[in-house]
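Before any comments, here is the structure.
Complex shown without one protein chain; remaining protein chains in place.
Going in written order, the chains are labelled A and B, and every chain counts its residues from 1.
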Amino acid sequence: MPMTLRLDPDRLLPADPATREVARSLYASVAELPIVSPHGHVDPRLIFDDQPFPNPAELFIRYDHYVTRLMHAAGVELADLGIPAADGRPIAEPRQVWRTFCAHWGLYAGTASGYWLQHTFATLFDIDEHPSAENADALYDRIQAALETPEFRPRALFARFGIQVLATTDDPLDDLAVHAALAADPTFTGRVVPTFRPDGYINPLAPGYAENVRALAAWGDYEVDDYAGYLRALERRRRHFVEHGAVSADFGVPQPYTIDLGAERAATLYAEAVSGSISDADARELLGHMLLESARMSVADGLVMTIHPGVFRNHSSSTFQAYGPDTGHDIPVAVEYVENLRPLLERYGNDPDLHLVLFAIDETVYSREIAPLAGFYRSVYIGAPWWFVDAPDAVLRFRAAVTETAGFSRGSGFIDDTRAFLSIPARHDMSRRLDAAFLARLVVEGRIDRAAAEQIAGDLVVAQPTKVFKL
Amino acid sequence: MPMTLRLDPDRLLPADPATREVARSLYASVAELPIVSPHGHVDPRLIFDDQPFPNPAELFIRYDHYVTRLMHAAGVELADLGIPAADGRPIAEPRQVWRTFCAHWGLYAGTASGYWLQHTFATLFDIDEHPSAENADALYDRIQAALETPEFRPRALFARFGIQVLATTDDPLDDLAVHAALAADPTFTGRVVPTFRPDGYINPLAPGYAENVRALAAWGDYEVDDYAGYLRALERRRRHFVEHGAVSADFGVPQPYTIDLGAERAATLYAEAVSGSISDADARELLGHMLLESARMSVADGLVMTIHPGVFRNHSSSTFQAYGPDTGHDIPVAVEYVENLRPLLERYGNDPDLHLVLFAIDETVYSREIAPLAGFYRSVYIGAPWWFVDAPDAVLRFRAAVTETAGFSRGSGFIDDTRAFLSIPARHDMSRRLDAAFLARLVVEGRIDRAAAEQIAGDLVVAQPTKVFKL
Partner (left out) sequence: MPMTLRLDPDRLLPADPATREVARSLYASVAELPIVSPHGHVDPRLIFDDQPFPNPAELFIRYDHYVTRLMHAAGVELADLGIPAADGRPIAEPRQVWRTFCAHWGLYAGTASGYWLQHTFATLFDIDEHPSAENADALYDRIQAALETPEFRPRALFARFGIQVLATTDDPLDDLAVHAALAADPTFTGRVVPTFRPDGYINPLAPGYAENVRALAAWGDYEVDDYAGYLRALERRRRHFVEHGAVSADFGVPQPYTIDLGAERAATLYAEAVSGSISDADARELLGHMLLESARMSVADGLVMTIHPGVFRNHSSSTFQAYGPDTGHDIPVAVEYVENLRPLLERYGNDPDLHLVLFAIDETVYSREIAPLAGFYRSVYIGAPWWFVDAPDAVLRFRAAVTETAGFSRGSGFIDDTRAFLSIPARHDMSRRLDAAFLARLVVEGRIDRAAAEQIAGDLVVAQPTKVFKL
């Protein structure tokens, strides 16, 4: 028998009644503020096309590797979750995918995904039962019916969610025509900005690097092994992004290692990388050099530099071969910022034109490295908890780890970082509740005043990301 | 004057009254469930012989290195705690050991050992005073008198504790006659199963390796440097364990490093290891290879593979020389799972026949590595906190670190891992209280429903370890 699903209006607020009362009031003061989303992975075409979401399985499961991975661990094949495989094996029909998901709903109890899904089911679809094998079809039909209404078109939801600005993540060679069309569309008043993400063009070990740099050279009209041409082309592509509203460039590197190889050595390694003859060690050197060069470009063109390091991508080769990337087997590793980032910080760390946002999944660097760096260097901001640690308890650990050193002025503001468009309100709401919970504790422990807490709660939602991301 | 010792019926439950009420009810629902203990270090002969425990000092102190180490730090010689020394120096009499312990009872305030001992003193011996120099003799006499009664024989306690299954940890060449005799004994209805622990046979740097592999060869009737014979013999010994009820094989390695050396290179290194000519670096390679081979064997014979890595064993050479291993100077070090385990996971990570339980004392890997791995790979389960982190606050940190990524379905269930037979109920009770506390917080924070919490609380105690350990 399906269990009742009821959202607690005080969810995520501290249990202690006095603290909860403070938290409730802080949360109320920010609950309805607009959503600023300066980093994420929503496809801009989704907003541009404004077509109905096809079905509940596409919407909630197939693209959400937070969700698929736990079912995979439980023994479900990814093809049975609607993910196409390279070998062309049959994939499950949407309704069957949804049934599988509902039957496994118990897996998500206590997880961040479970929390977001509950929020979305209840607030958007008025679902009041937990998904289960029994009610799977009924829920599918209810969601499907809603998706076919105008209120559930992407642009309607964009407005309903109160999204003020939404950043996408884009390939450097993307012509950004979709962004341009959206900006030019008088019927759409939202702001959707691209983000320059050059990993595949600066990391010789990234899949597709050789083709990417070749395509860049073709676009830029220089010999592919011409390092100076390569730098110029990157700069021009960044300018293209700036002209289309981009505010940041994002880097997903194994480690935030930076080094100045000098132009000559860099050119040599770049030529080796292009020809495929570079060693793994030299590839890492070149990537470190390009990260430094990217900081130089950010100083010049103003793009905020965000670093998302420390993930072993595609840990399971067989899954990668069958299903491709972003299918749930990226695994975090330990990160080191202090030594790795020093060449960059020596050069640009206090440059007022650089904003450098440092993210981490490895929680050990929050109190040890990132907060101390951000508490001194003018360029450095503390990235919000990301991916596996974008979850209630982890967020509170993060706040406790960085605040005593760096206060509230050095944070990035919340970043939803999601592909799952419908989860955006749930994630931002979660963040606001947790900040209210954290601030309320500081109030009740006599560490900050209630008025200061209210000011900070509001700043964290709008002023801080607006400032840090130069919105 | 001795202080009153009173067990709080709500101990370890959260302070907030509303949360405590939920936790109390969750705890009540599992408090009386049987004990499933799939990994530990109780000597099976203790159950088989069913002799009275000799005295309080033997029972509580001499074998419990959690307890002896803090007195050692305070200046007490291990010989004065009844531990025999290699140089034959006199060791203290049991009553004197007990007096020393009681005089140092204050050392244990706030420790896990102190918590377990309190529980045991109060629940088994009706002791209502904290141990002290003043009451040491009286407590000794009271415990001694109890130990001489039939109710305190090991088998009676086994039944009284409600132990459903108890796994021991055994040498691969153990004939398991004691286990067989216990199984065949119609007067004993409990289940005591062996565990295959081959460290001393696969790690060339382990004490006794040369003699062990020689003994194995003698048993298996092959030349000691015959690598193929060695593998076959290990497989046969594992089969012997399976036939005697074993469900798992346990590995205590410095790092969970795995590698496929290929049969030829492995054979060469093995021959060097046997002859004692292997370098330390190659010994680590061979161990990594044997860990991979052990996973292969697990896929074949079904033994659950458990890894307990990251302990620098016998850190104090002088203590080791005088008193041997397991005398309190094993110290944890940092652990890395993601790179180290990849060769194994590439091969067997999603194999339905492998169950791989990853333990850690290094808390940093819980949220960063273990939960993400277990949330994708079908074989991987999250080991309960172990040794130094098997303690109230550490357990709650653990739950908070892994649950948001992996939920409750990927955990091993509680593992008491103890040599101290009398502490088993205290440890399992502690685990149940802490899980109730954690779940209650999620309920009060609106993250899971009370009904789901109750379901999960029960599953964690019986269903989960039963499934993970194939009981």
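The working rule: contacts are C-beta pairs under 8 Å (C-beta built on N, C-alpha and C of every residue); 3 or more make two chains touch, one makes a residue touch a chain.
Being a predicted model, the structure only gives us computed values, none of them experimental.
The hidden chain makes contact, of the residues A:192, A:292, A:322 or A:371, with A:371. Touch with the chain that is not drawn comes from one residue among B:33, B:85 or B:107, which is B:107.
Residue in contact with the omitted chain (choice from A:345, A:426 or A:461): A:345.
Among B:33, B:70 or B:462, only B:70 touches the chain left out of the display.
The chain not displayed touches chain B at residues 3-8, 10-17, 69-70, 72-75, 106-112, 114-115, 130, 312, 315-319, 328-334, 361-364, 388-389, 391-394, 397. Although one chain is hidden here, its contacts on chain A can still be listed: residues 14, 16, 18-19, 336, 338-339, 342, 345-346, 349-350, 352, 364, 367-369, 371-378, 380, 400-401, 403-410, 441-442, 444-449, 451-452, 455-456.
Just so it is clear, only the chains that are shown with their structure count from here on.
Here the spacing of chain A and chain B, counted between their Cα centres, is 39 Å.
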